[in-house]
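Here the complex is missing one protein chain, while the rest keep their positions.
Here is chain A:
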Amino acid sequence: MRGRTHAPWAVCAAATVLVTAGCGSGGGGESGAVLSSSWGDPQNPLEPANTNEVQGGKVLSMVFRQLKQYDPKTGKAEDMLAERIETSDSRNFRVTVKKGWTFSNGEEVTARSFVDAWNYGASLRNNQKNAYFFEYIEGYDKAHPDEGRQSADTLSGLKVVDDHTFTVRLKQKFSSFPDTLGYAAFAPLPRAFFDDHDAWLAKPVGNGPYVVQSYTRGAQLTLRKWDQYPGPDKARNDGVDLRVYTDSNTAYTDLLARNLDLVDDVPATQLKNVDTDLEGRYINTPAGIIQTLAFPYYDKGWGKAGVDKVRTGLSRAIDREQITETIFRGTRTPATDWTSPVLGADGGFQDGLCGDACVYDPAAARKLVEEGGGLPGGQVRITYNADTGSHREWVDAVCNSINNALKNDKACVGNPVGTFADFRNRISGQKLSGPFRAGWQMDYPLIQNFLQPLYYTDASSNDGKWSNAEFDRFVDEANAETDTAAAIKKFQQAEGVVRDEMAAIPLWYQNGSAGYSERLSNVALNPFSVPVYDQIEVS
């Protein structure tokens, strides 16, 4: 029952020209060391620069390798396809691509594979939702203007020097730029992607340890080990079948019935049974996700000076320990700073930075709110989307906690919004008049990614429109530093400003969780809460 089909041979026959190497190994997949894993239907077409959520990201993590690869344990960016990336001024980079890498269709991975892919991702006409990842590269404003027609199809900052070398010129200094290159949007693309786009989308071809064997949209994607994969992280199993589940509860039930091998999203309602159900075959590890409460600084009540005391007061009114324990059963950890433990102390994570301001203390909370002039509008309405992620439970709990601490039954109420799209609409339309749910999943494990997009003036995810000149200055200085350690110091200073102003209330760090069958061993989640598929062993 484990996804045996006759289709692979037919597919191979049809695509012999494209994937000669890939199909040979497809045969190995029939031997039984293939695991099945739960999946969700990706929201956008499976292009590297168009995939911004975990489900599509899962596939890209198996099918592609970038210049850098984040270590699944430490999150550190290490060279993968990059021979070396040199710079003398943090603005001009010279990238040398390793020789000997090919796409699974046999085409060599060259400097051009990267430059073409990045130009495609940045160009406005291609509607790529991750285009802003290329915004630091010079010429982005021509290829992707905010308004009007684009005046260039390619980024002027990218130049191919020879087959395996290209240069990147940024519009400003950005010392940690090389470390961002492990993000999926920076993947190289084969010519097939440009020559026959529809065929490529139907069956993506990349340079990673797995090849796509067949893809039935909205239902199943079968990946098989690529035997000729030249990288060091060859797959230790014969393949992965990703199956789309509408409901994570069904996936969990399937796991219990030994009908599915891996579930990487254990539903909150099952967490209390997980120990008895799975007998230890359950992992719960930190991921680069932090949940906060953001504030609408465009609102008169919340934008005026002195309200930072109210925000701190609210922060002290939230009993994080109890909520993470009772509602999330340890899959969240109370936050004590604005980044994530996965960065590590070297990467800029500061345990306890928030200090007393994140410690539950009802008396102090009452005092602070009073000193700050009381709750703007007399009440806090926490806006959230009710369609996914069991947000209702924790928002209600947070409100309860605030109401108890402030001894006022009406101090805080939840304000659910039906769909995620509508929720985002209200945020981008600046229609909120109280705090709202803000979750941030890092794109790459850098402290920069936890601060700049969220708190820099007019940054892409600065939904509350917070703005602080001192913070912006620290970030600019940090980006201009050539030394990584010094850059991190500056970012930490910037984070200090966020703390002093309580720009957003940190709630908790989110863990990734997964359950697996007896057949599997060596299962781990990377800091992006995606299973490290290539290391899983199947018995």
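Throughout what follows, a residue touches a chain if its C-beta (ideal position, glycine included) is under 8 Å from a C-beta of that chain, and two chains touch if they have at least 3 such contacts; residues count from 1.
We adopt the following convention: contacts and distances are computed from a predicted model.
For the chain of the complex excluded from view, the name given in UniProt is "ABC transporter permease" [choices: "NADH-quinone oxidoreductase subunit M", "Cytochrome c oxidase subunit II", "ABC transporter permease" or "Iron-regulated protein A"]. When the missing chain is restored to the complex, the residue among A:Lys68, A:Arg91, A:His144 or A:Lys490 that touches it is A:His144. Of the options A:Thr74, A:Gln220, A:Gln350 or A:Thr484, the residue whose C-beta touches the omitted chain is A:Gln220. Only one of A:Leu35, A:Ala131, A:Ala411 or A:Ile447 touches the absent chain when the whole complex is considered: A:Ala131. Against the chain not shown here, chain A presents residues 1, 41-45, 52-53, 124-125, 127-129, 131-132, 144-147, 201, 216-220, 243-247, 250-251, 253-254, 256-257, 259-260, 387-388, 418-425, 427-428, 438-441, 453, 460-461, 463.
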